[in-house]
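Missing here is one protein chain; the remaining ones are kept as they sit in the complex.
Letters A, B and C name the chains as they come in the text, with residue numbers starting at 1 for each one.
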Amino acid sequence: MSNKEIVYTVRVEFGDCDPAGIVWFPNFFRWIDAASRHFFHQCGVPRWEETTKTLGVIGTPLVDTHTRFVKTASYGDTLEIAVRIAEWREKSFVQAYRVTRGADPILECEEVRIFGGKREDGSLRALPVPPSIRALCE
Amino acid sequence: MSNKEIVYTVRVEFGDCDPAGIVWFPNFFRWIDAASRHFFHQCGVPRWEETTKTLGVIGTPLVDTHTRFVKTASYGDTLEIAVRIAEWREKSFVQAYRVTRGADPILECEEVRIFGGKREDGSLRALPVPPSIRALCE
Amino acid sequence: MSNKEIVYTVRVEFGDCDPAGIVWFPNFFRWIDAASRHFFHQCGVPRWEETTKTLGVIGTPLVDTHTRFVKTASYGDTLEIAVRIAEWREKSFVQAYRVTRGADPILECEEVRIFGGKREDGSLRALPVPPSIRALCE
Partner (left out) sequence: MSNKEIVYTVRVEFGDCDPAGIVWFPNFFRWIDAASRHFFHQCGVPRWEETTKTLGVIGTPLVDTHTRFVKTASYGDTLEIAVRIAEWREKSFVQAYRVTRGADPILECEEVRIFGGKREDGSLRALPVPPSIRALCE
């Protein structure tokens, strides 16, 4: 397990909310994806355009997500998303998120992601976790 | 378990895709949420504005989602989302989705949702599953 | 002026609406962009990946939009977006949209778009309108 935990901050906007006046849940996944990329950026991992050239890594596509929603949020709220790598596997990794508003828990999420490469035919495959990226993130 | 399975069809658009040229995953949750509402609509459940008045039900907020992504999709694809209620509980239900592109499996998702009511203070609570809605959906 | 007018149909979903219960306006631009691409697709213009190789055209970036909102829409509505090319210029074109719900006018939009190419440094430039594409669309 990695010790690094990096926080990404989100302002909830009016347009992020649905007719019930609460955040429409797909928006949480927008922010989680941004928090995932922010984690790598803060660790020093270059843009995916660059890793495409150097490592064949086009990004970190999602393979599996399990998310539990605890409390609702609405516009005007500021959310903090604490991100860490919970587990490194050979060809994937588990990225974990805790979303809070002050002391309130909002949601918890664990994802399995891969470092994706493209085959000749354009389809996606899981590359072995690049040691250079793992070293930056631990 | 309910026998009803209702299919919602999605056209993937250019703007649904990310710089890697594949669907950006939060968009799948947009479509899953639309497929959820479409299921209730096809079963004859009225708009949430109406159920708010008649049953105190403002909608079906998500409590838990577990989603496995199998193949990627891109713009020009037509996806079918087969939706059913996998389980009725006292104060929640499990809604299940299978997303396919022709014979290709794209993703599978199981959600726990509630029939949400609002407390005096505006916070959300799970109502007992309304028998009238359950009867429409079985 | 071109004679071709091609209609793109949109179902408005719950999540497309804001706390006021009406479509949150950026979603109209999602649909307009999809209707723009749909127009070219129906005219027989290939995917942008292909035109990137054959013509250097990566897509049709927006340069200018002028949009007038007439009536609101909400979930459950079906909208029709009628699209045409109102004018061809040397290095740009005007694409025009009329969005209706049955007999109700919802919005009108005129855009200036270009056929975009990429310079060596990755920046975007307007290419002369490719005669082969214009011929397909007239």
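The rule is short, and it goes like this: a residue touches a chain if its C-beta (ideal position, glycine included) is under 8 Å from a C-beta of that chain, and two chains touch if they have at least 3 such contacts.
Worth saying up front: this structure is predicted, and the values here are computed from it rather than measured.
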{"item": "Identified contact with the non-displayed chain, of A:44, A:76, A:105 or A:128", "value": "A:76"}
{"item": "Residues of subunit B (touch criterion as defined above) contacting the omitted chain", "value": "14-15, 17-21, 24, 26, 75"}
{"item": "Residues of subunit C in contact with the chain not shown", "value": "18-22, 24-27, 29-30, 33, 48-49, 58-59, 61-69, 72, 116, 122-124"}
{"item": "Touch residues of subunit A, complete complex, unshown partner", "value": "11, 13-15, 21, 30, 33-34, 37, 41, 47-49, 59, 75-76"}
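As a convention for this text, only the chains that are shown with their structure count from here on.
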{"item": "Interchain centroid distance [CA atoms averaged], subunit A/subunit B, Å", "value": "23"}
{"item": "Computed distance of Cα centres, subunit C from subunit B, in Å", "value": "29"}
{"item": "Distance between chain centroids, defined by C-alpha means - subunit A, subunit C (Å)", "value": "31"}
{"item": "Of all residues in subunit B, the ones touching two or more other chains", "value": "21, 30, 33, 48-49, 59"}
